[in-house]
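Here it is, the structure, as C-alpha cells.
All protein chains but one are shown at their positions in the complex.
Entry: subunit A
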Amino acid sequence: MGEMEQLRKEAESLKDQITAARKAVADATLPDTVSSTAVVGRVQLKTRKTLRGHLAKIYAMHWATDAKLCVSASQDGKLIVWDTLTTNKVNAIPLKSSWVMTCAYAPSGNMVACGGLDNMCSIYNLKGKDGNVKVMRELAAHTGYLSCCRFLSDSEIITSSGDCTCLLWDIETGTQKTTFAGHLGDCMSLAVPGDFKTFVSGACDFTAKLWDIRDSNCTHTFSGHESDVNAIAFFPNGNAVITGSDDATCKLFDLRSDQELITYQDSSIMCGVTSIAPSLSGRLILAGYDDFNVNIWDSLKAERVGVLAGHDNRVSCIGVSTDGMACCTGSWDSFLPSFSFKGQDNVMRLCKQNKQQYL
C-alpha cells in the first residue's frame, strides 16, 4: 500500500500548493478596491408583462439571443416559446415527459432543448418545413436526471446531470463527443461564456468547476460554499463566475486569480439560492431563493439593493435578456387552490427598471 500512501501525501501537498498560490496573489480584496465606489441606489423593478399559459410550476426559462423571444418549461408537460413584447405564445410544444427541469434556446433561434427526470436532452426544431415543431433528437446517455443544458451552436449542446457528469453532444449524430467528469456530486447547473471555449458547472459537491471544452480538462475548482451549488452564471466580462448555493449565499469567483472575491449574504437570509443572473454590466446580481423571493445585489459592494415585487411574485427561475432590458422570472404561487386556474398562478413576469437610479 506504499503507493496509495504516496499518492495521498502528494494530493495533500498539491492542495497546500494551490492554497499557497492563491494566497500569494491575494494582494488586495474586492471590498478594499471598491471602498470609494458608492453603493447603487435602491433598485425597483416594475412588472411590465405577464405571460400566462402554463398550468403547473415553471421550472426553467431561457432567453433567445434576440432578446424578444424566450422559452419556458413547466411540469404541465409543455415548452412554451413566448414573444415577450406581445405576450403571444409562438409555440406550445407538448413534451413526452412532463418531468422537465431545464430548457434552453439555441443562439441561432432555430432550436430549443429540454430535459429532466427522463435523463434525456430532447432537441426540438422550431423552423421545420411544415411549420410543426417536432423532436429532432433525443440525446440519451446520462444515467441521472438532466439538470441543465446549453447550446454552443445548432450542432453542439452541453448538458449537466445528476450522474455527476457533463456531456458535450453532437446534435447531428445524436452522440456524445466529450465527457466532463470530476464532480463528486450531482451537477446542478452550467453556464457558457460568450466565446464558447469553456463552461462552468455547479454541483452538489459544493464546488464550481471551469472546463476547457476542447480538451475536456477541468482547469479550476472553486470551493467555499458549504452546500450544493444550484445556480451558476458568468459575469458579463467572462472573467468571473457567480454561484448560488443551498448555503443561502451567492459567491463571486474570479477565474484569472483563481479564487473567491466576495460572498453575497445576509443574516436574515436563511434559505437556499435556486437561480442567479447578472445584469448587463454585471453591477446587479439577481438571485432567486427557495422562499421564492428575488434579492438584487450590488455585485461590487455586496449589499442588497432591492427585491422583486412582493407576495405575488414567487420565483422559481430567472433570466436577464441578452440586451439587458428585462429580467424574466418564472413563478409558482402555491396559495392558489390547485383546482382553480384563475388568477395569477404559473406566470412569467417581465420586470423592468421603474425609474432612474443614481450611482
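In this section, a residue touches a chain if its C-beta (ideal position, glycine included) is under 8 Å from a C-beta of that chain, and two chains touch if they have at least 3 such contacts; residues count from 1.
Everything that follows uses one rule, which is that contacts and distances are computed from a predicted model.
Protein name for the hidden chain, per its UniProt entry and selected from "Guanine nucleotide-binding protein subunit gamma", "1-aminocyclopropane-1-carboxylate synthase protein", "DDB1- and CUL4-associated factor 13" or "Histidine-containing phosphotransfer protein": "Guanine nucleotide-binding protein subunit gamma". Considering the full assembly, A:G282 is the residue among A:G244, A:G282 or A:G330 that touches the omitted chain. Those residues of subunit A that touch the chain absent from the view are 1, 3-4, 7-8, 10-11, 14-15, 17-18, 21-22, 24-30, 32-34, 37, 40, 43, 45, 48-49, 68, 84-85, 182, 217-221, 235-237, 239-240, 254, 256-259, 261, 279-284, 299-300, 320, 323-327, 350, 352-357, 359.
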